[in-house]
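A protein chain is absent from this complex, but the other protein chains hold their places.
Read from first to last, the chains carry the letters A and B; within each, the first residue is number 1.
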Amino acid sequence: MLAYLIRRLFAAVVMLVVIILVVFGIFFLVPKWAGVDIATSFVGKQADPASVEAVRQKLGLGDPIFVQAWEFFKAIFAGRTYSGGGDVTECAAPCFGYSFRSEQAVWPVLTERFPVTLALALGAAVLWLIFGLAAGVLSALKRGTLWDRGAMVVALAGVSLPIYFTGLLSLAVFSHSLGWINAEFVPLDESFSGWFGGMILPWITLAFLYAAMYARITRATMMEILGEDYIRTARAKGLKEQVVIRKHAMRSTLTPLLTMLGMDLGALMGGAILTETTFSLPGLGQKVLDAIQNQDLPFILGVVLITSLAVLIANLVVDVLYAVIDPRVRLA
Amino acid sequence: MTIPAQSSGATLTKDAAPGETLLKVTGLQKHFPIKKGLLQRQVGAVRAVDGIDFEVRSGETLGVVGESGCGKSTMGRLITRLLEPTAGKVEFEGKDITHLGVGGMRPLRRDVQMIFQDPYSSLNPRHTIGTIVSAPFKLQGVEPEGGVKKEVQRLLSVVGLNPEHYNRYPHEFSGGQRQRIGIARALALNPKLVVADEPVSALDVSIQAQVVNLLDDLQTELGLTYVIIAHDLSVVRHVSDRIAVMYLGKIMELADRDLLYKTPMHPYTKALMSAVPIPDPARRGAKSERILLKGDVPSPIAPPSGCRFHTRCWKATQICTTTEPPLKELRPGQQVACHHPENFEDQAPQDVVLLTAAKEAAELVSEDALAESAATSAAVAAEVEAIAEANDEMTAPSTVAAPDEATAASTDDVTATSTDEPGEEAAAPATSSTDAPATSKTDTPEAPVAPEVTDEEPPAKEK
């Protein structure tokens, strides 16, 4: 088990380094090949050549690629000092550089906004796991009944309806018409109930999409597992049906769901951005959209790295859970 | 080798005359590497097939038996070149095909065909029977006389299916019928060698017999050569002329069918055969005949040293742990890799102390079986010797072990004999089994011990 953990951890670190290098490649080399000058886009198109040159020197854009890569890499872990044209800027670790637009350091913006996105994602994940699993298991056990058909129709709706539609619909119904929920975002340190109230609709909206998918997968997996020989063995022992389901069938059903969860946490980012825009949450989402529109490379890069890190950690957790559930994984 | 320009798929003429060696395998090995860690370093290998030699003669059926994991299926895939051997040589009609690529194998694919175990997964469910059986013609670019469709329908009727079912899909057929389709496909190009991997084990008993009989008829009719791989000893006995017994990637015994079943020489062969349940209630619990083997087959990743069977053998002595016995022809038509064979004189008589493991194993073997084994060994030793002396063979051992001494363990019996040539030869480290045929000529008395079997002709099937 320990060896398995160490191996996973090591693999995660290697993965992180690879991600950083690939991200560097995409954002610093691709514009170069595309004929876009990063220094120019940093300073602005109308800037005079001298200031462009100063920025180029300050950012080290004239250096050989591997030197730039190293600087980029080092900045993330040790910070970086930009100096050029008599003008020195200290960027503390972790340094992702400065936004082209706001000229703010990227990292503080990320740390300010990331927790909101994280809370949205985690909250939604918890919700969809609970509801998706419950609905899936119930459907599997009541196969062919009205309940099963109903749940699967809802699930189909969840999978096919776009987030901004369900989001706006829930806003219109629960917040505006019924007035049950105040959908204004309130920071957590101000009021927990206010924060919770503000998050609940976004959570549900985001979770709806995934819960639907998980319900379908859970149903299919559960049905397959219930036909397994070892479930028959469990029944042959004289176990009560609910114990058979809870202890024997559920544990096996979790394995494919975990695999999915590991992958979905990465894809979740897209859904989170849409949800945040729909509900005007001050998470990364709005900023990312802006950054993409403005080709704010350092910011996009920071977001990509921080989300990669989150996905990496999430997958590490999933891997560990996987090994806890399935003893055969520990050997591999 | 020349490929006949087969204009007709129905031609029955064969290149190789009956009795000629069609397939020759020497020192064949297949190791599957085990890789571990991030860098996928090779940390070991599954030695699925670990140095085997045999020949398949034209027109005969070679049966290959063994338990799961003994490498018999891998061997089948190696000789049909679905896998590439790690080492050794495969010759088909004298041509080395060991490392031929896909293109190089193409002409040979029409001469060597395979029948698979599972009639459900080996046929593409989306193709009609016509498409499946005619695929070999398309792949080889052969246009049979009278057109593909006619030929396919002929093949279907040959294997006992209705030719009008040409346009049906596999799921419309039962397991036995699907296996017939698989056989029709294998026969399409009029192959010389058909390798069948567990052709009947997925079928019901009554259907098994149909397919076994069909294979039998096709051989008579088309002069096919078979290599039939199976775990069921009774099926193998029924279909084979010669039988190879495999254990952990090695051939333990390779002998003519009747010799093998009447007088098995390798203890493993004997144990294997005694384990088959006999459908006769009168023999229920006939423990006197049964040899139970201790524990499980060891891992092919780290097979035991010396003789691979020594960890479970009740006759194992020191030499078995250190020296691998070569596959030697101890009697015409019977090759055995054992230091202390059953039904024959001991090959390492100087080595008498049983291993502890062997003593434990012997507890599972009934007294009767032990006594019988001792008796037959001694009797055969005496007989061999008598013949040898009569023929003035210089290599024969010089002592006489009377059969009535046989109540003692066979190993004890031979203690009385002086260590003579056969023993020394066997004791000499014979790591490569490739030289077994060579040595066998010198130490096997040429006198016909089993006169009904001669070396040159393949034993004709009793018809």
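Here is the rule we use: a residue touches a chain if its C-beta (ideal position, glycine included) is under 8 Å from a C-beta of that chain, and two chains touch if they have at least 3 such contacts.
Keep this in mind: contacts and distances are computed from a predicted model.
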Note = The chain missing from this complex carries, among "aminomethyltransferase", "ABC transporter ATP-binding protein", "RagB/SusD family nutrient uptake outer membrane protein" or "SigE family RNA polymerase sigma factor", the UniProt name "ABC transporter ATP-binding protein"
Query = Thinking of the whole complex, not just what is shown, which of B:Ile97, B:Met114 or B:Ile207 touches the missing chain?
reply = B:Ile207
Key: Sole contact to the chain not displayed, among A:Ser252, A:Thr278 or A:Asn315   = A:Ser252
Request  = With the full complex in mind, choose from B:Thr26, B:Gln153 or B:Gln177 the residue touching the hidden chain.
outcome  = B:Gln177
Query = Just one of B:Gly101, B:Gly141 or B:Pro279 touches the chain that is missing; which is it?
reply = B:Pro279
Request  = Touching the hidden chain in the full complex, which residues of chain A are there? Just list them.
outcome  = 140-145, 148, 223, 226-240, 248, 251-252, 325-328
Task = Identify the residues of chain B touching the omitted chain, counting contacts across the whole complex.
result = 67-68, 174-177, 204-210, 212-213, 216, 231-235, 237-238, 257-258, 261, 271-285, 290, 292-293, 295-297, 462-463
